[in-house]
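I am attaching a structure below and will ask some questions about it afterwards.
With one protein chain removed, the remaining protein chains of the complex are shown where they sit.
Take a look at subunit A:
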């Protein structure tokens, strides 16, 4: 057993005893009831279970939760789909997903939203060249599976958010 304490969407959770082989996905969904993070494959192949991990150096990345133990998240700060909007306001990426009809069934949306948000924050720190933008988006999102949409609208939504604020996300923008 591990005494797990972590921060989820800015709120401290735990400490709570968890079995060492309990997955983070089950901790979120079964223990905390936070079902916004999905379970798709249990093999880190579809990434519908991915959450954002915020590192002390101010950077972030996504991690799948279906193959990782909850204990491995001890002391970490994470964000899930439930934590994106604040004060009833959607983020620019959430709005873009809606307005682009980016998803269909929406089961993969938590993963794409988290990955897209991490990309935006990364570009805000280190803007990219416009010529590289499509490749950067493709590389960032490629690990995520979507069975409904063909991915195009997800990519367009992320790209349009970036192009709408070139000074923030693009070199020389």
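In this section, contacts are C-beta pairs under 8 Å (C-beta built on N, C-alpha and C of every residue); 3 or more make two chains touch, one makes a residue touch a chain; residues count from 1.
One rule holds in what follows: contacts and distances are computed from a predicted model.
Visitor: Between "Pyrroloquinoline quinone biosynthesis protein D", "Cytochrome C oxidase subunit III", "DNA polymerase III subunit delta" or "Xanthine dehydrogenase", which matches the UniProt record of the unshown chain?
Guide: Per the UniProt record, that chain is "Xanthine dehydrogenase".
Visitor: Determine which one of A:5, A:68 or A:145 touches the chain that has been left out.
Guide: Hidden-chain contact among the options goes to A:145.
Visitor: From the listed residues A:2, A:45, A:72 or A:122, report the one that touches the chain absent from this view.
Guide: With A:2, A:45, A:72 or A:122 as choices, the missing chain is touched by A:45.
Visitor: Which subunit A residues would touch the chain omitted from the figure, given the whole complex?
Guide: Residues of subunit A in touch with the missing chain: 19, 21-22, 26, 30, 33-43, 45-46, 48, 80-82, 84-85, 88-90, 94-95, 97-101, 103-110, 113, 134, 138, 141-153, 155.
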